[in-house]
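Pasting in a structure now, in structure tokens, and then I'll have a few things to ask.
Of the protein chains in this complex, one is absent; all others appear in place.
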Amino acid sequence: MRTCLSDAVAPSVWKASRRVLERCGVQVRVPRSQTCCSQPAWTAGQPDQARAVARHTIEVFAGPEEVVVPSGSCAGMVVHAYPEMFQGHPEEEAALDLARRTIELTQFLQKHDLDPGPSRAGAVTMHDSCHMLRVMHESASPRAALDRAGCEVREMPGTDRCCGFGGVFSITFPELSARLGEEKARAAMESGAPEVVSCDLGCLMHVAGVAHRRGIPLRARHIAEVLDG
Amino acid sequence: MSTRRRKASGGVAYPDARGTLRERTVQALADGTLRGNLETAAASWGESRDAMRRDHGLDAMRDRARDIRRRNIRELPALLSEMQAKVREAGGTVVRAQDGAEAARYVTGLARARGVTVVAKSKSMATEEIKLNESLTDAGIEVVETDLGEWILQLAGERPSHIIAPAVHLNRGQVATLFREEAGTDDVPDDREGLVAHARVRLREKFAQAGMGVSGVNLGVASTGTVCIVENEGNARLVTSQPRIHVAVMGMERVVADWDEAAHILQVLPMAAIGQDAANYVNLITGPRREGEADGPEEFHLVIVDGGRGALRGTEFEEALSCIRCGACLYSCPMWKSVGGQAYGSPYSGPIGAVITPLLEGPASPTSRDLPFMSSLCGACGEACPVGIPLQDLLVRARARASSPATRRSAIVFRAWSRLWRRPTTYRAWMAGWRLMLRARGKGGWVTRLPGPGAGWTQVRDMPSRWPPRP
Partner (left out) sequence: MTGALVDDLVASLARRKASAQVMPAAEAARAAARAMADAGVARAVLADDPLMGDLGLPDALRREGIEALLWPTPLNRREMLGLEGPEDSCGVTVPRMAVAERGTVVLEASPGHGRGIDVTNRHHVALLPAGRIVATLAEALARTFADGHPVPSAVSLVSGPSRSSDIEKISTLGAHGALSEHVVIIT
């Protein structure tokens, strides 16, 4: 799954994810017809509109393969919200099936003990995205992947604290969102690592965007790009 | 003594909260002192609570606490009947109020009928919800909040910031100033011990005068008709033992079946609320004083408030009724930690407040319909909840139920969005257009102004037009 944010802002992220997986010998298919997991509408309180888009996603990803997502948030959407969204709907079984097959990128690497090889990134600091941490219940797999790639993870204070992105929240309460983003950017700088990485592009776009506006010299990359070499 | 005077109204939230929710957050963000006080408070709670998880296995207690509370809510009508019968058996009076106004009317009427001039209160969110202080004050009755934090707020003319620690947003200097104004003298010490001792004497004067004590209820135990009031200061015991009348106001969902269940919840509550394995005082009260007893109230009244709760049973929001009002979700919430409880404009703030206030008031209530949207859905609340309420899921469901000009706009936007994004061709066309726009507007890798809904983004931050972004 490419994710809509990667399509919109950073195609390099899904392309890097594909290379990482292929380097591990995984046979990767990136369905051209995919769109979005529908999270924006779901969290905006528009479940019917979300369902219409999610239905398409369920169709596109039908089949026996595991579905790897370079985003804890999109993966969490499928794994956690789809069962509720399709409860009592004709697609319920298919939704549950997709939820069972969906996994975040670094979780997939860890699950199958895959090694994409060394990275040149050196030291990084890791921002645990909320959905990776509290929906996918995962903080170990990205660190394990970075460690295996030879990166040093310098932890920032409050790495589990929300960066304030929150999807639609970022534009309905921009001031509050930006305040938390600025705190996250400063915490990342405090770690002493030259760049911040995360499993979620949304957080990074937001934190980097706030940092740029406030003149904080923060560098940010998605974990797939770091693992890509 | 200054007493807040506000007109009572049908809703739960404060009708006179100024500005929109977003405006209130901006205002709160500008208050550096507030922010510092909130951070300190949340951090100290976090440390104590982590000690409870480590030393007392708080996390392991959650499953049973959740099961107990879920079952209580399923069996609520039967539990309430039993509770009611047992309280009456013990010589107490039970009143079931459909809404807050009815509850406040009953208590005020009782105070008037008994010639009460001073009411001493212990901390209670339920009385805040039913706007009891306004009702009593309007009837010419003096109301004194005796919980130290609540009293400080009463002096300041402010609303509670936190379910458990209402004055958590004020520091020592601010408190000393308020005490000097109240006492009409500069002879008030500056240190914490001195401030606490000062308040103790001032409030004992009020206890000596009070003809009625009003408390909340943390837990009702149906099997014996007992109300449990948990506290640290000792003021709730004074409220329930000194005045001639004790009125306990309880939200209808706060009932457990028996003492086995109560023991578990009473252990979980202080751990989650204050990071201690016991509160200093737990007062277990069954009816008025008995024959031959020399203290304790001669009359005991239990007011059970529905206030929209009953209608939540059997809905997708039922789990919200499991709440034991510990305040853990507030302390864990990055939004609450940033703006404090007052910005929410309702007695119940933080994630649980953002869920239940619009549920109790109705989806179109202008004072609360925006609340569920003030969350990044980070899930820290659900993780902190000792009774396992999936607060982030409830927030999403509450958003779907909300009705306002903003949600109507959002419905139009997402209808269009959904039509474009459910088909690959239109999705790809949209993406191509978007990327073109980014490239056209990008300068040095950044877009500083976006049109349409994107303006909310670029109002406070830039949008990278190239990835990885350049610092």
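Each chain carries a letter (A and B) given by its place in the written order, and its residues are counted from 1.
Basically, a contact is a pair of C-beta atoms (placed from the backbone, for glycine too) under 8 Å apart; a residue touches a chain by one contact, two chains touch by 3 or more.
What you are looking at is a predicted structure, and each value in this text was computed from that prediction instead of being measured.
Peer 1: Where does the absent chain touch, in terms of which shown chains it meets?
Peer 2: B
Peer 1: Touching the hidden chain in the complete assembly: which of B:Arg22, B:Arg105, B:Arg180 or B:Arg289 does that?
Peer 2: B:Arg289
Peer 1: Of the residues B:Leu155, B:Ala257 or B:Ile274, which one touches the chain left out of the display?
Peer 2: Considering all chains, including the one not shown, the answer is B:Ile274.
Peer 1: Given the contact definition stated above, which residue among B:Arg237, B:Arg369, B:Arg397 or B:Arg422 touches the chain not shown here?
Peer 2: The single option touching the absent chain is B:Arg237.
Peer 1: Just one of B:Gly11, B:Pro166 or B:Gly382 touches the chain that is missing; which is it?
Peer 2: B:Pro166
Peer 1: On subunit B, what residues meet the omitted chain?
Peer 2: 37, 40-41, 44-45, 90, 146-149, 152, 165-168, 171-172, 175, 192-193, 195-197, 199-201, 203-205, 207-208, 221, 223-226, 232-235, 237-238, 240-242, 259-260, 262-264, 266-267, 274, 277-290, 292-296
Going forward, only the chains that are shown with their structure count from here on.
Peer 1: With centres defined as the mean C-alpha position, give me the subunit A-subunit B separation in Å.
Peer 2: 33
Peer 1: Within their complex, state which residues of subunit B touch subunit A.
Peer 2: 22, 25-26, 29, 334-335, 338-339, 372-380, 382-383, 392-393, 396, 398-402, 406-407, 410-411, 414-415, 417-419, 421-424, 427, 431, 434-435, 438, 446, 448, 453-457, 459-464, 467-469, 471
Peer 1: Could you list, by residue number, the parts of subunit A that touch subunit B in their complex?
Peer 2: Of all residues in subunit A, those touching subunit B are 4, 7-13, 32-36, 38, 40-47, 49-50, 52-53, 55-56, 81, 84, 130-131, 133-135, 161-162, 164-181, 204-206, 208-213, 217-222, 225.
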